[in-house]
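Please read through the structure below; I'll follow up with questions.
With one protein chain removed, the remaining protein chains of the complex are shown where they sit.
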Amino acid sequence: MELIDNLYLGFATALSFQNLMYCLLGVTIGMLIGVLPGVGNLAAISMLLPLTFYVEPTTALVLLAGIYYGAQYGGSTASILLNLPGHPAAAVVCLDGYPMTREGRAGVALFMTTIASFVGSAFAIVLLAAFAPPLASIALSFGAAEYFAIMVLGLVGASLLAQGSPIKGVASVIIGLVLGLVGTDVTTGMQRFAFGVTYVYDGINIVALAMGLFGITEVIANVGRVDNSNATKRITLRSMLPTRDDVKRSLAPMLRGSAVGSGVGILPGAGVAIASFMAYAIEKRVARDPSRFGKGAIEGITAPESANNAAAQSAFIPTLTLGIPGDAVMALMLGALMIHGIAPGPTVISETPEIFWGLVASFLIGNLILLVLNIPFISVWVSILRIPYTILFPSVILFIVIGVYSINNAHVDVLLVAAFGAMGYWLYLLKFEPAPLLLGFILGPLLEENFRRSLLISRGELGIFIERPISATFLALTVLLVAWTIISSLRRRKRQFASVEEAG
Amino acid sequence: MKLLIGAFAGALLAASSALTPAVAQEFTKPLRIVVAAPPGGTSDILARLIAPELSEAVGQPVVVENKAGAGSNIGADYVAKAEPDAHTLLLMDVSTLATAPWLYSDLSYDPTNDLAPVTMISFSPYIFAVNPQLEIDNVEALVALGEEDPRALRIGNSGIGSATHLAGVMLGDHLGLDWTTIPYRGGSESSRAVVSGEATVIINGSTATLPFVKSGQLTGIALTGDSRLDDLPDMPTFGELGLAADQMGSWQGLLTTGGSSEELVERLGEEVRRIVESPEMQARVAEQGARTATGTSQEFSTWLADSTETYGEIIQQFGITIQ
Partner (left out) sequence: MRVDTREFLSSLTTLLIGAGVLWEASRYSVGSLYQMGPGFFPTALGWLLIGAGGLMMVVSFKFTTGPLDEIRLRPLFFVLVSVVVFGLTIEPYGIIVATSLLVILARLAQPGLPWLGTLLLLLVLSAMVYVIFIAVLGIPFRVFPWR
């Protein structure tokens, strides 16, 4: 009953005219930013920060949060249409989303990702409303050893992303791990693989890497030869609507994606991208026919899309209840609260319930607005595909470089896009895959830092990884997963031999 | 004919150079405040609070631009190499300028000559706090625990070579503690670690740490600076405990490109000090757990020279390297 009272308070706050308008403004800006490849929501949120100095703290947060989760919706649009991940988290949607576009199913893909986004968000909002404090204390029980164990599991998941040769998949992951080494070694402060370039002391900009590997490579490979006759088929409402099969295949993946996303989102610092990559790997592992993946499997877009939206929402759990921000955007929102004299932490729910519950309610309203806003836009986005490629490709390059530049106002990041474009094209010719590489890049620093940190804490005793129950569980899962993969591939081979013998 | 033109030009030149000192220098194009940190942090919020009022004062638009990275050195380098016309400003935690020359052998700019101090803006002390599970609330108990079980004390910092790392090293040395130093990627990660108990001790800026102490997620032990906090009147300063740490903390300062006209630098300093000292601004800064701290360009220079020396001693004494 208490929950109902609280929700009543929340909706009363969120439905005030001012808050509603700010929510609408926030999610609309977010949607626009999400669709623009590379443009970070951090840049846009910081532009609007001064505006929030002069409004109520709840209103300020409603606006800023709206931009943040609104941007998660649009991120996959460019992945699906142009094989161009709007954000690193959307890179995984390229794997099956772009093939769907090539089959002329771009409308369906966009429709289903919108639904999946909503499902993921709603799932995480329910968790936020019902279980925020206990979930936050779970997040706190994750230390360096646990983070390391999860990253190891993620690494195994990364190799599952590979579609072709397994050796090349593994090599791609390792190349990603190597790129992740560039910059300051957190444990010793030493510059590694930076060759004196100050701009990479904090590591390679992940957006520059993703844009080079996916977007630029795609353009180089397609200029002058793309035939988008499939995509330009007439776009009717009917061609946008998913088939019954699409819906049936997506239900369980969306829920699994939401659960994985919520879990990863609660952990400060793990990040939205890891959530969507893990959700994809899980779907591929549990699928009856994993060979459909990479060729336009609907689960391959709905699961990660639910996951990244769930993660974006559940990231508010540690931020609001512990005062611990998971990423730079969350830190900025804490800054916005603090400028109003509100110290986020365990007391925020009890002392300023209108802020907490007002936000929860506004998240729900904001996501409903996004759902309503996004669906009519689908036909607009799909019509982008009607633009002749000779006009589209220079525009794509332009939006990539502006987006990348806007993140740090660093021209060096733009030059990096060119470098990674060249590298990406070479790897594309040799059929190395960009997705495992990107995940390796994301996981690498977390893996190494937390491994070394754990050993600092245990003073060099490797036992720390198995003495701690959560860490031990994840490591055991990893071992099981590897064993299962090996056994099932051996069995498949045996079966093939058997059938050959029978035939012979 | 040639001679005539030459004489004419010469006269014109003489006339114009004679005129120059009489005409007050003005800001002729938009100003930019380069924030050497990501959006949302203390520096960024200060810049965005100051920008609109500064714009009104100088009659030009003032744009805030974030250039974060490499421990503020990317932003500092950018401003150091900008046109020396006092139109490109740099707002940052200036302790980096005092440590960078000692940490980077190939630093691409010279903090003393390539940058000109405009004014100090604010100061927030460092808070020394522990995880409540240690069940201690004063320095004596901490030292006793450290002697009994050295593994219990793990100090988190926001990166090797950061000012909080140096503060931790100094403090450990002063207290005679052999604690384990665990570096993190920035202040919010180290806060997460000490709240969860992965690290057990932290010395970090009050903006980030104060909320945790107030809510009981951390136990405050002591703070730097020369006075106690209004919010936590029971927490002593290090000075009271016999450790000189009055100057230690996060200083936000404004600088511009070295070689800029002194007149414009002076004018900027006056305007910004006026903005910062307004009651409304002081209240905003206080909300962030900091206090305004203004000082002229001269005082800033002296402070920077002194701090550079102090940090240099610590860095050399403890052999801290990052390359």
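Chains here go by letter, A and B, matching the order in which they are written, and residues are numbered from 1 within each.
In this section, a contact is a pair of C-beta atoms (placed from the backbone, for glycine too) under 8 Å apart; a residue touches a chain by one contact, two chains touch by 3 or more.
Predicted model only: the values in this text are computed from it and were never measured.
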{"item": "Interface partners of the hidden chain - shown chains only, full complex considered", "value": "A, B"}
{"item": "Omitted-chain contact residue, chosen from A:Leu24, A:Val156, A:Leu368 or A:Leu456", "value": "A:Leu456"}
{"item": "Contact partner of the left-out chain, one of A:Phe123, A:Phe393, A:Phe441 or A:Phe465", "value": "A:Phe393"}
{"item": "Sole contact to the chain not displayed, among A:Leu9, A:Ile175, A:Leu255 or A:Ile384", "value": "A:Ile175"}
{"item": "Residues of subunit B (touch criterion as defined above) contacting the omitted chain", "value": "29-30, 32, 63-65"}
{"item": "Missing-partner contacts on subunit A, residue numbers", "value": "29, 32-33, 36, 39, 43-44, 47, 165, 167-168, 170-171, 174-175, 177-178, 181, 185, 187-188, 190, 192-193, 216, 219-221, 223-224, 390-391, 393-395, 397-398, 400-402, 405-406, 411-415, 417-418, 421-422, 425-427, 429-432, 448, 451-452, 455-456, 459-460, 462"}
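Keep in mind that, in the parts below, only the chains that are shown with their structure count from here on.
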{"item": "Complex contact set, residues of subunit A against subunit B", "value": "42-43, 45-46, 49-50, 53, 140-144, 184, 186-191, 196, 198-199, 201-202, 268-269, 318, 322-325, 328-329, 331-336, 338-341, 343-347, 408-410, 449, 453, 456-457, 459"}
{"item": "In the complex, subunit B residues that touch subunit A", "value": "38-42, 44-45, 48-49, 51-52, 65-71, 73-74, 77, 106, 108, 151, 154, 159-161, 180, 182-185, 188-189, 191-193, 195-198, 207, 210-212, 214-217, 284, 287-289, 320-323"}
